[in-house]
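Missing here is one protein chain; the remaining ones are kept as they sit in the complex.
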Amino acid sequence: MTTETLTIGKALNLGLRRAMEDDAKVVLMGEDIGRLGGVFRITDGLQKDFGEARVVDTPLAEAGIVGTAVGLAMRGYRPVCEIQFDGFVFPAFNQLVTQVAKMHARSQGRVPMPVVIRIPFGGGIGAVEHHSESPEAYFAHTPGLKVVAVSNPVDAYWGIQQAIAAPDPVVFLEPKRRYWEKAEVDLDATPEPLFGSRVVRGGDDVTVLAYGPMVKTALQAADAAAEEGRSLEVVDLRTLSPLDLDPVIASVRRTGRCVVVHEAQTTLGLGAEIAARVTEQCFHSLEAPVLRVGGWDVPYPPARMEEEYLPDLDRVLDAVDRAMAF
Amino acid sequence: MTTETLTIGKALNLGLRRAMEDDAKVVLMGEDIGRLGGVFRITDGLQKDFGEARVVDTPLAEAGIVGTAVGLAMRGYRPVCEIQFDGFVFPAFNQLVTQVAKMHARSQGRVPMPVVIRIPFGGGIGAVEHHSESPEAYFAHTPGLKVVAVSNPVDAYWGIQQAIAAPDPVVFLEPKRRYWEKAEVDLDATPEPLFGSRVVRGGDDVTVLAYGPMVKTALQAADAAAEEGRSLEVVDLRTLSPLDLDPVIASVRRTGRCVVVHEAQTTLGLGAEIAARVTEQCFHSLEAPVLRVGGWDVPYPPARMEEEYLPDLDRVLDAVDRAMAF
Amino acid sequence: MPTVPATAVADPVPGAGAPHLPRQPDLVQLLTPEGQRVEDPVYSIDPTPDELRGLYRDLVLVRRWDTEATALQRQGELGLWASLLGQEAAQVGAGHALRPDDMAFPTYREHGVAWVRGVDPLHVMSLFRGVDNGGWDPVETGFNLYTIVIPAQTLHATGYAMGVQRDGAETAVLAFFGDGATSQGEINEAMIWAASFQAPVVFFCQNNQYAISAPIERQSRVPLYQRAAGFGFPGVRVDGNDVLAVLAVTRAALAAAREGQGPTFIEAFTYRMGAHTTSDDPTRYRLADELEEWKLRDPIARLKVYLAHEGLGDADFFAGVEAEGDELAARIRSGTTSMEPPPAVSMFDAVYAEQTPPLAAQRAEFEAYQASFEGSSS
Partner (left out) sequence: MPTVPATAVADPVPGAGAPHLPRQPDLVQLLTPEGQRVEDPVYSIDPTPDELRGLYRDLVLVRRWDTEATALQRQGELGLWASLLGQEAAQVGAGHALRPDDMAFPTYREHGVAWVRGVDPLHVMSLFRGVDNGGWDPVETGFNLYTIVIPAQTLHATGYAMGVQRDGAETAVLAFFGDGATSQGEINEAMIWAASFQAPVVFFCQNNQYAISAPIERQSRVPLYQRAAGFGFPGVRVDGNDVLAVLAVTRAALAAAREGQGPTFIEAFTYRMGAHTTSDDPTRYRLADELEEWKLRDPIARLKVYLAHEGLGDADFFAGVEAEGDELAARIRSGTTSMEPPPAVSMFDAVYAEQTPPLAAQRAEFEAYQASFEGSSS
């Protein structure tokens, strides 16, 4: 067993390296990912070791990155695109929604689209406009795309490899403000499936769902709640499309209460879909409606106000209180 | 009182004409909207009467249409953009989400964005790929945009004028397969507010929500249900962002049951948000979970399969049955 | 009919109004509208009589297909048809320039290229009938599915060409698009990419003078082929109604691409003789005169004159091709009218290569729902 203590960033870097070693068809593409190693250094050293044909510093245009990835995939490659920040994925939106997502269905399965779109997402890093967005709902509403969000180094390391190996397009969301968080990673383990959610903390009173950067927040809330004698079960959703709600349904049938947490604006965020489905499947078990703790329905605010925009421990606990009070 | 029998298409045409007469700053822009009058003839005759400076045949590029509309709005104009078909709005997505939606907030209110984006949306016309999409959820998830969908000639006539007069950006969705449906329009009436939903048929057993092309379907379902002695209350949502759920809440508190109908793919469609909110606000009144009748979570299928994709009277009644059976 | 001096065609905004195109440095032509063979200083071609007859046959057959499809649409058998009328030479010429290994990325109008690539016309008809999004295999035929979102496929072509480079293959890629398409951001990105990476892709623009109702002047004030120079690669304008010229120019560009010389922009100067699609009414935005003038530049007539004049085709040959056309039309008609869509449940099956549990559940729900109607034919 080889274990290493890795940050999420470093785990992604190692995972990418391993994927490139495993399959010569893997090609990384993006702005500043080569010489610079990416603005977050996730691809650090990879161009040096794999060359410019496999780690491609592209011109500055996201539609170009994703659109050429489609062509590379048609030619048998497995392109991994880096979008520099969440807020810059929108120029590529047409390619993602009308081409990447639809090619397999359009061709009746003849043209596979094993493309990965890596996006550092979410706020909390004190950045300027467009650098703190959570665009996952746009993608999860789009049939043909798969969407995952990792929350820790283990999932980062395995998840990026699994996403690259997957035969379908995967929007791979990386919790940028947690890039520097560490954990032990067993490099020889058998990974859990990519498209599954996971109960990361058992509990009896309320089921709390989170993904990406909010998993840590949810766990902190569970700690704090425990001190007040309240027991929260925390589920890391991991996969946003497809959703894997089986563990959630089982949990909610037991707890009768559910709170969903995400940074994205609340209206039509993932919480909406989860609330609708959980309610449908747990109708008779619910003691309270599924409550959502999300970003407010405003454009992501300037950095010095972001703490009041982002869900935090207190807002999660507040929702837990409200759920209990119902 | 001047009344005229108008199709939705003609009502839009007249409404646009009246808006242009009322305000010299109104400028229409789009592909083929001038000489041709638009592929659906919604702008028929307007270039002839108002000239090429006010009805602009643009180059073929949606980002260009919406992006230049931003600049025109900054200069004091009220641009009305036509997107030729729903599936072609995505090249403009970056401008819509990062610019149109955010300019007012970015500038702390100094730069208003009175831009209207007209989109013929939805299926049922036997068209090829990308001509039958329902992209409303993408916009309703975006703070800073307002989103409306009209279902009848009266709302079409007044709604387009109200949207143009509104100080905020409005995505204005037109039910393309209903363009040819007729009704009497009182051209001197005082219109209902644009951002309000409306109960279009009273009933006691189940509250059925719909918008755009599905309102007619919901009303047909109500007729059919009535024959079986079941009484459906039908609400035309009209405004998708902001949502106006007050009439819905009142209705569901009475009926205890709610079904939402839309053509858009179900997952993270408007039905998800409505289910979450209605459940939260009517938790103790609900006899059944809010049920959704939407498009399946697949890319819009080829024309000869679209009838099986689209919600119809039977699928609405099936959901009503399931709600009643809960 | 205004007479325009020859130089006027080199004008920033050329096009309608001129009589047949005069030869000029700016326009490659090898066969005049009158059917006369001319030489070009750069591009030459020496087709065998069989090749010439083959080109003629293809031109006639794709036009025949097109006519039949338009008729079928009128009769309600197709939802829509995008006619290639007038653009046969541009498409057949470009198609013949491709080698089997090459890859083409069409728009929705390249039936002529489809034909040359060996795609079964019925696999195209199924798309316009609303049965599927095209029934052919893109990889097997070296011909991508039709792309309707303008001009998304130009980036795919460029990416594919980048793959070719990585494979070290002697393969070139041909990206088709229209004059209107040149205004979209994505195609300009494709050209920037292709230039930056010197990708083996040729950009083939059929300037048919219109994007639905928008005349070319709305998209560009200068000839489109000049766009390429701004991105650092060569552009060339060819008489798009001259199948020999199109073949020669495209062949040269593809060869250059294969040899690592990077992209070329080809503007095939042609005309959309019909409506944009069967949904369109061109009388609203263009004059009949213009059409009449372009009729004089017909791509098939000139080759027929040339073949006849050179003794390369006799009455039997021409009659034989017509007969083949009748057969093709009959096959297309019967194949199309008897074409049924797959079971609706199949819409769930190719969304992903790896089906997801929620979608499988939805599929089951759909099937159960469908089954609930069985027997209940009230």
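Each chain gets a letter, A, B and C, in the order it is written, and its residues are counted from 1.
Please note the rule applied: a contact is a pair of C-beta atoms (placed from the backbone, for glycine too) under 8 Å apart; a residue touches a chain by one contact, two chains touch by 3 or more.
Since the structure is predicted, the reported quantities are computational estimates derived from the model, not experimental observations.
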item: Which displayed chains the unshown chain touches; value: A, B, C
item: Options B:Ile42, B:Ala69 or B:Ile83, residue touching the unrepresented chain; value: B:Ala69
item: Which of A:Gly9, A:Pro91, A:Pro112 or A:Pro143 contacts the chain that the document leaves out; value: A:Pro91
item: Chain B residues that touch the omitted chain in the full complex; value: 27, 53, 58-59, 61, 63-64, 66-77, 79, 91, 94-95, 98-99, 104-112, 114, 143-144, 146, 166-168, 195, 241-244
item: Absent-chain interface as seen on chain A, which is shown; value: 31-32, 34-37, 39, 57-61, 63-64, 87-88, 90-91, 126-130, 267, 296-299, 301-309, 314-315, 318
item: Positions on chain C contacted by the hidden chain, ascending; value: 12, 182-186, 188-189, 192, 195-196, 218-222, 226-233
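One rule holds in what follows: only the chains that are shown with their structure count from here on.
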item: Taking each chain's C-alpha mean as its centre, the one farthest from chain B; value: C
item: Closest chain to the centre of mass proxy, which here is the mean CA position; value: B
item: Separation of mean Cα positions, chain B and chain A [Å, integer]; value: 31
item: Rounded Å distance, chain B centre to chain C centre (Cα mean); value: 36
item: Whole-Å gap between the CA centroids of chain A and chain C; value: 41
item: Sequence positions of chain A contacting 2 or more other chains; value: 91, 94, 98, 105-106, 143-144, 241, 243
item: Residues within chain C bordering two or more other chains; value: 132-133, 149, 185-186, 347, 351, 358-359
